[in-house]
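The complex appears here without one of its protein chains, the remainder shown in place.
We just call them A, B and C in the order they show up, numbering each chain from 1.
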Amino acid sequence: MKRLSTPAYLGPFSVWILLFFILPLLIIAGTSFLEKGVYGGVTGRLSLTAWRDLWNPAFLRVALSTLVLACATTVLTFGLALPTAYAIARSRYKNLLLFLVIVPFWTNFLIRIYAWIAILGNNGYLNQALLYFGWIAEPVQFLYTGTSVAAVMTYTFLPYAILPLYASIERFDFSLIEAAQDLGAGALRAHRLVLLPNIRAGITASLLFTLIPALGQYAVPQLIGGRNSFMLGNLIARELTVSRNWPLAASLSVLLTLLTTLGIVLFLRFSNGPKTLPVK
Amino acid sequence: MKRLSTPAYLGPFSVWILLFFILPLLIIAGTSFLEKGVYGGVTGRLSLTAWRDLWNPAFLRVALSTLVLACATTVLTFGLALPTAYAIARSRYKNLLLFLVIVPFWTNFLIRIYAWIAILGNNGYLNQALLYFGWIAEPVQFLYTGTSVAAVMTYTFLPYAILPLYASIERFDFSLIEAAQDLGAGALRAHRLVLLPNIRAGITASLLFTLIPALGQYAVPQLIGGRNSFMLGNLIARELTVSRNWPLAASLSVLLTLLTTLGIVLFLRFSNGPKTLPVK
Amino acid sequence: MQAEIAPPHPGPEIPSPRGGVAVSVRDVGKRFGSARVLEGVSLDIREGEFFSLLGPSGCGKTTLLRILAGFEEPDRGSVRIGDTDVLGVPPNRRHVNTVFQNYALFPHLTVFENVAFPLRLKKLPRGRIEEEVMEHLRLVQLEAHRDKRPEALSGGMKQRVAIARALINRPGALLLDEPLSALDAKLRQQLLVELEKLHDRIGITFILVTHDQQEALSISDRVAVMDRGRVLQVGNPAEIYEHPNDLFTAEFIGETNLIIGKVRALEGPIAVIDTPQGLWRVRADAPPAPGTSLTLALRPERIRLSRGDPTAFLQARVEDLIYTGSQTRVFLRTEGGLLQATALEAHGRQYRKGMTLGLSWNDNDPWIIPGP
Partner (left out) sequence: MQAEIAPPHPGPEIPSPRGGVAVSVRDVGKRFGSARVLEGVSLDIREGEFFSLLGPSGCGKTTLLRILAGFEEPDRGSVRIGDTDVLGVPPNRRHVNTVFQNYALFPHLTVFENVAFPLRLKKLPRGRIEEEVMEHLRLVQLEAHRDKRPEALSGGMKQRVAIARALINRPGALLLDEPLSALDAKLRQQLLVELEKLHDRIGITFILVTHDQQEALSISDRVAVMDRGRVLQVGNPAEIYEHPNDLFTAEFIGETNLIIGKVRALEGPIAVIDTPQGLWRVRADAPPAPGTSLTLALRPERIRLSRGDPTAFLQARVEDLIYTGSQTRVFLRTEGGLLQATALEAHGRQYRKGMTLGLSWNDNDPWIIPGP
């Protein structure tokens, strides 16, 4: 069984990329330079209106808060995913634990969100319980805050962040940790100096699997965040479905894509950073 | 470095399951037995109305078509994911190709869907091109069909189906294929008899990663399918956000969860099937 | 109690019992990218013989085996198995089976199902499969483990399953790719003996790839020594060990003292050779002309050591002794350099570092290798 040579693959893959990435992107970019139709859609005429409309401080504020929320979510998710993935990979019950990580996702996403609303809402079970016991005087505002959006996004993305980390930790040769300890590193330091650099592929995948959907999210902020925590995804959805201003939706999308690309580039640069021994 | 003993883990994991699976499920199940509030939410009174409302032939028809669409999507996705994952795992450019698989997902989901609407709509680019060249006399109905829903869901889930398959194929010892050929199996038969049983974990993950979100999907049928291709997820979303009948949404959710569980159980039974040598 | 002692084996001097050619390789060449892995290899392997391909890693021996099995196609040359040219024939249509280095047992099947795999492919009736598989499991003494999965077996047991599975199709030749290299030293010895027994019992051609010269010499009817894609020498173990015809083989097989020299004179069949260790008299069938530079080779165990023997050829001081139990390696400092001798343990004990010993050997013990 020789490895098949590459050219055989590049064909289909180029088609994939063209069809599913370049083409939609071109259509979106193209649409942003067209005049909007009356009931959605576009006319055939060129127009820069969508780009002019973009220079709206409100939009830019949303873009900034999108970036902040997405980064916070990514950090939070990764912080939870790394120890979880480590614990699973080192356990004797790997398959069971992995299964448990995925199980919550049997129930519909929307339903789970509404269950959380039922729990966390101002009249929700949690506030009612706290009031009942007299621990609070009036309901606490859990929902419709940036924090709640980040928390629910974290909850949503956690399994996707855990899986690639698990895969790379499970493959990691733990005798390297022993070697590092043998050579004078304490347990924590050994993990930082030897485990982390050797599971970088998993870390990268995990962070990207969180950062990219977080930047593009619209369901969570809509349901949990309310108007104050709108993200770019919500603006785009509004322009597409309510305002029916497709060119503006398109220019917002181009902005979002640029933001995502920026995030990825910055992240990759950071993660490929210093090639030398990372001991301070 | 001993492996840590299990009890240390079971604690946090039980909390995870309780908080993110059992609790939401209980709240949903509970809600389905309450009386609906006037503007959404529920009153404290018990009621079986939500369950009585469920025995509506329209709902059951949607449940059936949800099952059909989800299964069709799963089969289609798996059929595309398996050869793709195989090709990537056997290629010298694994990382590049994996990257290309994920790249399309940089752009926002909603945007990609709208780009497809722009292409496939009755006034879309494809119909316009076909009309222009005179290959068709009037626009073809691509959108708002069950087929288009299945196709777009496939497009959406493909990367999540490819990744676990890739991970297990990449780990597979291909000398086993050589052994099977050496012992008299042709190349295809060797793959069927030896590769497939040994990447079963990846196959299971891949199928579940498609089947579960497909059963719960609401965004794609709403945008691409139109009223004729509504799935259970859409009914639930409608009851939650438009009709504001939370108990009915909850009973529908319980139905969906049962359906999903049924799907998973059937699937696992099938995939764990005959333990003997699978040669006919 | 009686010690476990190795069973009979055919011995190196006995010619192959059958006359036909099992495998014939002619001028086979193979490249991977820019690396030339095989460069014009030709071999005839006789029916029923135990044939070894011996060489260091990277010498091309495994590639040659994979060409026989059908996993690689050569760039040039021809390969015949029995009467058929097998070039272009896929592995599943070739009448040979392979025991892989890592055994390549199917992890999802039990021992029984692994061995039954080839028969199930042929859709033999259930009873017939049961019968044949059990017969072969008995052959490798694994009946009791029929329902275990490979992961539950030890290394030696895995290897025996792999052998049973490869034999059940009754192949024309059994190809073994370093089957012992993953095992412990003591177990390796034991399985080598079992392998030999098996070969004697079933009588088909065995082709063994190995990097271990002890393994190849002790088990094979004939050995092909390979280096850098070429076959350097083919012969029975005694020929290979006693008359390696080039430097690589002389150094790779066993320990050898190599001394550069120049022919000074010929005295009939005896060449008198000038070396840093003095004048050596060497018996040679076709001695090279005076003035020729050459290398003399002398096995350590051919050097006789004695104390105070005035007739010895050389005097040397014992510089070091390496004790390995059954024998002692003696490192000797002569005026011209270092020489190594081997003494059976019983003799080795009498020597001490710093002692002066006399060295002697027979005229026909050293042999000549062309060129320095």
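Here, a contact is a pair of C-beta atoms (placed from the backbone, for glycine too) under 8 Å apart; a residue touches a chain by one contact, two chains touch by 3 or more.
Fair warning: this is a prediction, and the values are worked out from it, not measured in the lab.
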item: Partner chains on view for the chain not depicted; value: A, C
item: Touching residue (missing chain; options C:Leu153, C:Ile253 or C:Ala284); value: C:Ile253
item: Touch list for subunit A against the chain that is not drawn; value: 173, 175-176, 178-187, 189-190, 193-194, 197-198, 276-277, 279
item: Touch list for subunit C against the chain that is not drawn; value: 1-9, 11-12, 56-57, 184-186, 211-214, 217-218, 237-238, 241-242, 251-260, 276, 295, 299-302, 319-327, 329, 331, 337-340, 342, 344-346, 349, 353, 365, 372
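Assume only the chains that are shown with their structure count from here on.
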item: Distance from subunit C to subunit A - Cα centre to Cα centre, in angstrom; value: 59
item: Whole-Å gap between the CA centroids of subunit B and subunit C; value: 57
item: Where subunit C touches two or more other chains at once, by residue number; value: 71
item: Touching two or more other chains - residues of subunit A; value: 1
